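Take a look at the following structure, please.
For this view, one protein chain was removed and the others were kept in their places.
And then subunit A:
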Amino acid sequence: MSDLWKLTYSQIKKGLNAGEFTPTELANSLVSRIEAEDSKIKAFLKFEKDNILKSAAESTERRKAGKALSEFDGIPIGIKDNICIEGTVTSCASKILENYHSPFHATAVEKLLAKGFVLIPRANMDEFAMGSSTENSAYQITKNPFDTSRIPGGSSGGSAAAVAASFVPVALGSDTGGSVRQPASLCGIYGLKPSYGTVSRYGLVAYASSLDQIGPLSKDIDGVVDVYSIISGKDPKDATSKNLPAFEASKAKPLELQGLRIGKMKISSEIEPDVAKAYESLLSELESKGAKLVDLDFSLLSNSIPIYYIIATAECSSNLSRFDGIRFGARKDPSGKLEDLYVASRSEGFGKEVQRRILLGTFSLSAGYYDAYYGRAQKARTLIKKEYEGYFSKVDLILQPTSPTTAFKVGEKTSDPIQMYKADILTTSVNLAGVPAMSIPIGTDSKGLPIGLQVTAPSLQEEKIFGFAKSISDWSSKVKLPEKIQ
């Protein structure tokens, strides 16, 4: 049973419940895989093997005694390093929080533990979830399991790479402008950004509160559906959480393609030819099965990245003001004066990209520029929301490539912030509008690198996305996750 790591999420769930293997056997297989291969991928920051095996042993005991907490008891799940686990360091891949032991569980974590999941922290990420390549971590650069000279995408690159490298069958990431979908796309797996307000943000370290949402990544669609059904639902600890019950996994049934109205985009020069080809082939296939394709004008959405950066950085400047060296994290106290303590702790604790975003946010919120930048961006965001409402009066789902390119080389875009920001060109508008979207693997390019399809639905209609993913599962099964990491 040493190759249990090869199993998909669904096979793992089935095997555990049929008693074909125990949570301990499964955890041992995954831990061995991580120990053997993660030096090439660097998906995880500190890896607490003993805690993982202890949780798995507890789950094994529960199952033996016929007291499993749920059908998920013993399933391992990777956790991004900005989601709080009590007693565990939650550093957000930042030096400023290198010693921060969370005193509480995030609500999503609490819900997973109640079902018996075995937590596998701490998946690497771009510092404070700011980045599109997982090159902005203060500790290490995560590599893409399909080609270790390339990035896995970001900011949830550790979570996505861990799933794609078969270290875990499912993982949690967070998505502020595409940070679950874009790495899912570049790593050949599924990744969901849920409707805003359906998953509690309590215990997710805030970057841009009006955009952030925790989302699952998995080798197969059922992993995303199950985890979303567990972590969704009203949380009194999060005032922005919608007053709705958790999603029911049984609602995710294959969607009838005949008559389905699909919004499609015009291919621009920013989309790589192989990505465009995979996208257009899928559209033709859908049309041949009776789907109705509708051309949508996405020209307003081309402003999404500037709008996103104004709003996200303004919220980041405000949210990250709490990191002042007084209550948590690292403290630098060069002169014994309070002001110097703040400045030194923040300047040494935050990396360059985080500092750049704090500065941009402070600028757009400053008295002379507020109306021209932040105020205007808020109005423009409303236009984006209305634009989506207009689209969804004509179509059931919108399909786009998730990322304009496949995984790029490590270091290729680090010197140019604009090029890096453009990696999220097709994903940011979804967060501005608060609607749900998922990346589905649909093929590979000529180099064997994965291509993802972004499926967007109206707010709170995740079941349509899941149903669509199930209907095109033949396409997704074309993408084989690498067994050998090179």
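One rule holds for everything that comes next: a residue touches a chain if its C-beta (ideal position, glycine included) is under 8 Å from a C-beta of that chain, and two chains touch if they have at least 3 such contacts; residues count from 1.
The working rule: contacts and distances are computed from a predicted model.
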Undisplayed chain, where the name is taken from the UniProt record, one of "Aspartyl/glutamyl-tRNA(Asn/Gln) amidotransferase subunit C", "Cytochrome bd quinol oxidase subunit 2 apoprotein", "Glucose-1-phosphate adenylyltransferase" or "Ethylbenzene dioxygenase alpha subunit": "Aspartyl/glutamyl-tRNA(Asn/Gln) amidotransferase subunit C"
Of A:R63, A:K219, A:R346 or A:K413, the one touching the omitted chain in the full complex: A:R346
Absent-chain contact - pick from A:G74, A:G263, A:G329 or A:P441: A:G329
Residue in contact with the excluded chain [from A:P236, A:P273 or A:G390]: A:P236
Residues in subunit A touching the chain absent from view: 99-104, 236, 239-240, 303, 305-307, 309-310, 317, 321, 324-331, 333, 336-339, 341-344, 346-347, 350, 352, 355-356, 358-360, 362-363, 366, 372-373, 376-380, 382-383, 416-418, 421
